[in-house]
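A single protein chain has been removed from this complex, and every other one stays in its place.
We call the chains A, B and C, going by the order they appear; numbering starts again at 1 in every chain.
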Amino acid sequence: MSTFIDLTGAAAQSATYGADEQQRMGFFTDTTLCIGCKACEVACKEWNELPEDGYEFTGWSYDNTRELNGNTWRHVTFVEQFSGRSAGTGRWLMESDVCKHCTHAGCLDVCPTGAIMRSEFGTVVIQQDVCNGCGYCIVGCPFGVIGLKEAEGTTGKCTLCYDRLKAGEEPACAKACPTDSIQFGAVDELRERAEKRLEAVQGRFDGAQLYGTDTGDGVGGTGSMFLLLDKPEVYGLPPDPIVPTKDLPQMWRAAGVGAALLVAACVAAAVRA
Amino acid sequence: MGTSFGRGGATTFQQDLQNADCLLIMGSNMAENHPVGFQWVMEARERGATIIHVDPRFTRTSAVADIHVPIRPGSDIAFLGGIINYVLQNERDFREYVVNYTNASVLIGEEYEDTENLEGLFSGWVKDRNGYTFNSWQYDGTNVHGASGQRESQESLAKYQGLNPQEMSKLEAGMPPKIDRTLKHPRCVYQILKRHFARYTPDMVARTCGISEEDFTKVAEALCENSGRERTSAMCYAVAWTHHTTGVQIIRSAAILQLLLGNIGRPGGGIQALRGHSSIQGSTDIPTLFNLLPGYLNMPQAQKFGPLAKYIEDEGGKTGYWGNMDTYITSLLKAWYGDHATADNDFCFALLPRLTGDHSAYRSILGMQDGAVKGYFAVGENLAVGSANSSLHRKAMANLDWLVVRDFSETETASFWYDSPEIESGDLKTEAIGTEVFFMPAASHTEKNGSYTNTQRLLQWHHKAVDPQGDARSELWFYYHLGKRIREKLGDDTTEPYADAIKFLTWDYHTEGPLDEPSADDVLREISGWDAEGKALNGYDKLKADGSTRCGCWIYCGVYKDEQNQAANRKPRAEQNWVAAEWGWAWPANRHLLYNRASADPDGKPWSERKKYVWWDEEKSQWAGYDTPDFEKTKRPDYVPPDGARREAAIAGTHPFIMQDDGLGWLFVPNGIVDGPLPTHYEPSESPIGNPVYPQQSNPGAQRFPREWNPSNPSPSESHGDDFPFILTTYRLTEHHTSGAMTRTVPQLSELQPEMFCEVSPELAKLRGLEHGRWATIVTTRTAIEARVMVTGRLRPLQLNGKTLHTVGVPYHWGRKGLVTGDSANDLLPIVLDPNVHIQEDKASTCNILPGRRPRGRAFHEFMEKVRSDAGAEVTP
Amino acid sequence: MKAKPRFPWPALRQLDGDPLGTGAAVQSHKTQAWTARTTDAKVVKSVCPFCAVGCGQKIFVKDERIIQIEGDEESPISRGRLCPKGAATRALTQSPLREYRVKYRRPYGTAWEELPLDRAMDMIADRVIKTRRETWVADHEGKPVNHVAGIASLGGATLDNEENYLMKKLYCALGIVQVENQARL
Partner (left out) sequence: MSTSAGSIEADRYGYYGRSPVKPPDWSDKIPTYIFTGGFAGASSLLAFPARLRGNDALARPLLYGAAAGAMVSTYCLIMDLGRPERFMNMLRVFKPTSPMNMGVYIFSVYSSAAMLAAAADATGVARPVGRACEGVAALVGPAMATYTGVLIADTAVPTWNEGRVTIPSLFAATSAAAAGAWGMLFAPPQRADAARRFAVFGAVGALIASKRLHAEVGPILKESFKAKEAVKLGRSATVLAFSGTACALLAKKSRFFGVVAGALLFTGALAEKFSVYRAGYISAKDPKYAVTLQRQRIDARGGEPTRLREPSHDGRPAGSVSA
């Protein structure tokens, strides 16, 4: 089983590029620096030429985008924590969410067409010219990141600006971020930076914790890491994500059992007659 | 700021905020409205600075600040006055700085009487003229000229009211005659300040601002601890200080505090005015403002009609850089009238139109209402949404003969005649509106060359990327060709009044491209100026009063230095220090941190290694440092002006504020501010409470226009005073820009904030039965608007003297055009203005709020009639 | 991109070291050739048109059309960063609601009409001359004034310095004194 897992990891997948393989790149989104301006959302839409997602007032604090989906690849969450707190202790948390570019990416594993690929940068990219919109990746993602692009009939999510990376540019969101809450870089280096940052802000911010930096977690760590100020679920993030294919062998075995039972039932039904 | 320091611009630059040890952001929601500038605040925070946000609402700025203090809208002076008092009572001022660089030691004349003695008024109040005379506020033994720096903010009203017709005589040799450097004399500014602010105790502040004493003390302590020789604190403000009837005085309070703490002219210090439009600083430097000529020269007044020499004498100083007024105005007139302007004809000075009073924007609109204004240009401005009491604006526009609207898309201003709340309610009828409307599509900044002056006085050139499409044209094109056409049409017709003013005008910029676009580069070169040989001038010290130099705006002189467009300088940041002198060009003379002589001690040495910036280099016998010194380069620190010294020669080597007559930072402003030499807390024009500090309720000098369509909400003392029990405050959101004309037309921004909403506390929601996500109607005597309800703990009810006060917050970005639409918050506001700068009070007025949507059509008209008659607010014409 | 020959069927390419079909093998030709659209575009240096922070912008132009606007990393003020409005600058200049033709509403009219630009300029010049003449104030309380009482203008804070300069200069020459902008709103 471990061999199987190893083959589906980012390192093995990027290694398929041979000499073209690049350092694995990712994001570190430090919410202690986020001012909720949504520049990332707009810069992303501008670069990736994504349409608006509807003009609807949600009342979810200042979040009118609701979620990451096919046409929104950066999404700023707003969490107000005032009720039941004394004056001066209320908090307004903001976090720019994005595709996690998992080490073990559920969407990539389950994509039936090869539209989703691991790039030479270790990122996970949906090829729009290949995707047939089967929608399997939407449920294959343990973070609920992917959505359908209605107009195109394909699915969409952050590509970590694959085209920009190829041209030596940083992703549009990280470039635009006014306060450097979104940091772009090599994943290993970002992970280190995140650990250091957590150390530095302990005591300064209540509830500071890292998310996605643990390479042993259910997705093998993520390419997009976060410094959060509360439990992940508060920001709409899964507290314990697991790549669904973790248990794929078990599932196929179960299917084998089911098929065997079916054959047995058939034989029993036929033989007794 | 002009009155305190000498120039009407931010004293520092955004990148330098990173060097601050403490940052007070007040009157600004910087993270939301200047997010990219805010990176320097975050830099400072990460370097250990304390970030304080004082704001009625908990905003995205508060979310990342170390301390948030939710004061009551309109209580800013009480808060800052409290800190001033804290500094003075505890002697926490930077004494060496205060004694040497400010007018703390100057004695004021014996006639001066403070608000302490006159129940909230100063001496010199003339009741029947609603204004002050300045005589009693003067330095003992002389008068100082008030014409310092940002002249837009000065004198105007007092002048128009005829209260101070005679200019004060000028300070001799730059030195106030009577000073007490021990600061003990009861009539010295320091002691006057101490007495004036003694009333602003922590307890008084707490009761006036609705905050706790602890919060107040925390802020005061943080500022004091982080100021002095080794440390500096900076302040950032924006329109939430200016949008008050006491706007100028709020900024004055900040200036006083920063001078006392020794934070002006030093790295990591200063006051950063955060301006809201790409070139709002530029549009006051080269003013599209009624009372100014380029470079803060006053427009000539009819009352003071006379030859150029008289203008120069009236408007210029004898000492300081305003002493060179003759060179500034002469060069301007030469730039405008060219060879027609000669010494013999007073350089065509007589061709300039004269002012007869206040011709500010709201006056023009009232003039429109009265039928006096017949033609109107709205250029990149959407007054039908963006101006206070925009309903009055729309109704007034229906009285025009013609209206020209220049914008990217059809704004609410362009469409007022067929789509407006007034059309909907039947108050206006399309067929009955006689206004002829020209909508002229405008070119965007990507479609033209030109420069913007940003919030730190930095001119940056933007290059044209593509040609405008269709009929879209730049303003440069429009005004150039309009001028040409008018000239052609007039021909040699001499019956036209003042035809020479048009005919003599230098109006011959070369044009380029298929559209005949005038060269912006040409225009910039004229702004910067050239000498008798036609060579570009390198700085305003080269200007001459004999007519040999031409310069369209003296403070911009040198922006075309060495025949190069300096605004287009773009040396990458990595190749220079944080001041970045070779990126764009900062006025004046490419100085980035103003008054930076003050970053060194009186002897010219840095106050400390940590706060080193500009210092005296004895070896080279000149000032050196990281920035261009804001001082004569070779003037020694021990320079003492000789008797009879004039112009800059009259400024001592220890006086950093070179635009002032005396070279000092003014804690006390003896001349130039119409509503008092010191800031005083007055309640907003509409307030649900009585003034807790003085018997005088609101700013006595505020400009009020009680008339039809501009009624006031009754105040608590009047009958129906409880009809409007809540405080109304308006603001912007990151996702939109002002009236929304540039953002509600953009899908990617419209989706981020798609609907007009109002913010209320859970307590107010409960009190009024408002449900989160549903609708509410906000009512004033002007009108009522509807908005989605956002119930949020970010707003808190205030406790004042046992009374609970609620605030209703409304962003003002919506209107009836665009991809997303909604009611306009500005419809709710009255026109009531600061007397110095004629800016309206947007940030604190009163309102009522009801659950549900507003009535429609005729029912709405009747609803409002009832509101007004109930409130007794029917103002007959 | 390297010109290594590839099997046309990705499943066959999988045999070349990508057994699970999650990496190089599944790349389409389009993806292989995919790179930033700005790489061969002309770059024009600019400044953000929204607030007064003065962020540096780079405008990318291809075939006389703006294809992207983003921050200029060389700017000492903005360091390449932009806020949401600044990031939407291209969308602003290419807004679906942008107008490219003059629109004219005659007095008491109920609808917009078309009007050629040249004709509009001519009409506006006529209106200015007429109103100037009609509302000319020669003196006030015995002092010469020489200004126009009946024309006012609002605008400038979003314009270039050069434009403000021409506006102020022309208005002064015409005697129009009621000139204001957003700086005081």
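Heads up, the rule we're going with is that a contact is a pair of C-beta atoms (placed from the backbone, for glycine too) under 8 Å apart; a residue touches a chain by one contact, two chains touch by 3 or more.
None of the values given here were measured: they were computed from a predicted structure.
> Of the residues A:Asp20, A:Glu199 or A:Glu233, which one touches the chain left out of the display?
From the options A:Asp20, A:Glu199 or A:Glu233, the contact with the absent chain belongs to A:Glu233.
> In the complete assembly, which of A:Gly168, A:Gly203 or A:Gly216 touches the absent chain?
Spelled out, the listed residue whose C-beta touches the missing chain is A:Gly216.
> Quick one: say which of A:Met94, A:Ala208, A:Leu227 or A:Val243 touches the chain that got left out.
A:Val243
> For chain C, which residues reach the chain that was dropped from this view?
Residues of chain C in touch with the missing chain: 9-11, 14, 20-22, 25-26.
> In the complete complex, which positions of chain A touch the hidden chain?
Per the touch rule, chain A residues meeting the hidden chain are 2, 5-6, 8-12, 58-61, 63, 66-67, 77, 79-83, 103-104, 106, 109-115, 130-136, 138-144, 146-149, 152-155, 214-221, 232-248, 250-252, 254-263, 265-273.
What we mean here is this: only the chains that are shown with their structure count from here on.
> With centres defined as the mean C-alpha position, give me the chain A-chain C separation in Å.
The answer is 35 Å.
> From the C-alpha centre of chain A to that of chain B, how far is it in Å?
Inter-chain centre distance comes to 46 Å.
> Would you mind pulling out the distance in Å between where the CA atoms of chain B average out and where those of chain C do?
25
> Counting only residues that touch at least two other chains, what does the list for chain B look like?
35-36, 39, 734-735, 747-749, 752, 819
> Where in chain A do residues touch two or more of the other chains?
Residue numbers touching two or more other chains: 37-39, 41-42, 46, 178, 180.
> Which residues of chain A touch chain C in the complex?
7-8, 13-18, 20, 37-39, 41-43, 46-47, 108-109, 114-118, 120, 125, 127, 129-130, 161-164, 166-167, 169, 172, 175-178, 180
> Can you list the chain A residues touching chain B in their complex?
Against chain B, chain A makes touches at 32-39, 41-42, 45-46, 51-57, 59, 61-62, 64-65, 80-83, 85, 87-88, 90-94, 178-180.
> Give the list of chain C residues in touch with chain A in this complex.
These residues of chain C touch chain A: 2, 10, 17-28, 30-31, 34-39, 68-71, 73, 80-88, 90-91.
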